[in-house]
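First, the structure itself, so that you have it in front of you.
Removed from the display is one protein chain of the complex; every other protein chain stays in position.
Chain IDs A and B follow the sequence of writing; residue 1 opens each chain.
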Amino acid sequence: MDAAVLHEYLPLYAKAALLTIRLGLLGVLLSILTGLFCAAVQYLKIPLLRIIVRVYIELSRNTPLLIQLFFIYYGLPKIGIRTDPAVCGVAGLTFLGGSYMAEAFRSGLEAIPPIQEESALSLGMTRIQAAVHVILPQALSVSVPAFVANVIFLLKETSVFSAVSLMDLMFTAKDLIGLYYDTTEALFLLVVFYLLMLLPVSILGSIVEKKVRYAGFGT
Amino acid sequence: MQALGLDVLFKGKNFLRLLGGLGVALKISLISVALSIPLGILLGILMTRKNRVLRAILRLYLETLRIMPQMVLLFLVFFGTTRALGWDLDGETASVIVFTLWGTAEMSDLVRGALISIPKHQFESAEALGLTKAQMHLYIILPQAVRRLVPLSINLITRMIKTTSLVLMIGVVEVIKVAQQIIEANRMVSPNGAFGMYLTVFLLYFISCFPISLLAGKLEKSFRE
Partner (left out) sequence: MRRTKWFAISFLAALGVTLAGCGQVSAGSAAQAAETTDDQGSKAVYRTLDEIKSDGTVNIGVFSDKNPFGYVDENGAYQGYDVYFAERIGQDLGVKINYVSTEAANRVEYLETGKVDIVLANFTVTKERAEKVDFALPYMNVALGVVSPDSRVITDLSEITADDEVIVISGTTAETYLTENNPEIKLQKYDTYANAKNAIENGNGVAWANDNTEVIAFALQNPGYTVGIPSLGSQDTIAPAVSKGNTTLLDWINDEIRALADEQFFHKDYEATLVDTYGLDYEESLVLEGGGAAATAAP
């Protein structure tokens, strides 16, 4: 391995990591909002909207992000909907992540016994009040492990952003290999940067869920 | 049809070619799942052992494979092994290796989760009855763990299938690559091909994964009741 090459590549990888973090976190944030919305629609059993949410969740969970991105970025402009790469990346990640977050929140909601709501109602709370003050705080804490797993899953999924011309870590490595042929150095930095980016998230996650075991993340 | 670029689908053998591409993706995922399940069960059981060194090593394997995006693993194995070890892997073999390594890690964690969810008194009762370790696992623990495991491992299949969409990046001609070839060959006659073809591939993936997800959901529900 050539130290000079590593040194030369370093700024490019740092730039790519920043792009991944920026778009990844934005996507995660929007996924959380989408997920909360969908979970609320399902929990409150809002007619019609509930069916739309169900269809969305199934479509999103049963297709890969790569083809979702391809369709948004290359397909939709043919019917007049054009997005720039960054918008497309975030939109794709949100489309994918929204359903995973919704499922995490829903399983949290389902874990709360009905007696909790019944008791809240009998205390004279409205359904909304019961949800906000009684159900949600408990449900969210149950959702934590699945939630953490989803965040890591979504950050990992950004590695397909190269397909829509976003210079993320993966594409930077591929591009440098194609330009200068220093494969070993390019792959080495790729691994190091992903570890630097994802290890802290993973360790933080395992501290948060120290007490609650997680199973079956990101299905 | 023309406006949505769906017409190319019915030109020549295009639709059959797409299905063939889907077949390649499904083949890679099914082989990988078939290898991952037994290996994952083995590792999962080992993970519940008391031996700390063994557990640390397995934990390390699990976390390393989980933290790396599968695309990075594909690149490391596809290009890295030839350079480091002189193996000449084709894209499909490299994919099966990566997905098996990854699937084994995921599976072992599911198995471990299922095993530790079994109440301690089950182990103790088995011991009290004088069963050997092997008998205990075979007759008492595994049957209970399997019930919890089945829906989760079926879910692993859909995850595997979805992840095979990445193998076009290491030169495997699967369903997305075939779609690109079709779009490219018909650019003049069907300028909107990108819409129709990517929509078709989207739906093909959905059709492949949705029934499996439904099944997993049903089994999970029946387990809970």
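Keep this in mind: a residue touches a chain if its C-beta (ideal position, glycine included) is under 8 Å from a C-beta of that chain, and two chains touch if they have at least 3 such contacts.
Please read these numbers as outputs of a predicted model, since none were measured by experiment.
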Problem set entry | In the full complex, displayed partners of the excluded chain | A, B
Problem set entry | Omitted-chain contact residue, chosen from A:H7, A:R22 or A:R82 | A:R82
Seminar exercise, completed: Cross-chain touch to the chain not pictured, restricted to B:K13, B:K50 or B:H121, is B:K13
For this session: Using the definition of touch stated at the top, determine which of A:A4, A:L48 or A:L179 touches the missing chain.
Result: A:L179
Exercise. If the missing chain were put back, which residues of chain A would it touch?
Worked result: 1, 74, 77-78, 82, 84-85, 162-163, 165, 167, 171, 174-175, 177-181, 183-185, 187-188, 191-192, 195, 199, 202-203, 206-207, 210
Problem set entry | Touch list for chain B against the chain that is not drawn | 8, 11-14, 17, 20, 56, 59-60, 63-64, 67, 76, 79-80, 82-86, 88, 90, 169, 171, 173, 177-178, 180-188, 191, 194
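The criterion applied here is as follows: only the chains that are shown with their structure count from here on.
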Problem set entry | Distance from chain B to chain A - Cα centre to Cα centre, in angstrom | 19
Seminar exercise, completed: Within the complex, chain A is touched by chain B residues 4-5, 63, 66-72, 75-76, 79-80, 83, 109-110, 113-114, 116, 152, 155-156, 158-159, 162-163, 165-166, 169, 176, 191-192, 194-195, 197-199, 201-202, 205-206, 209-210, 213, 216
Exercise. In their complex, what parts of chain A are in touch with chain B?
Worked result: 58-59, 61-68, 70-71, 74-76, 78-79, 152, 156-160, 162, 170, 173-174, 177, 183-184, 187, 190-191, 194-195, 198-199, 202, 213, 215-216, 218-219
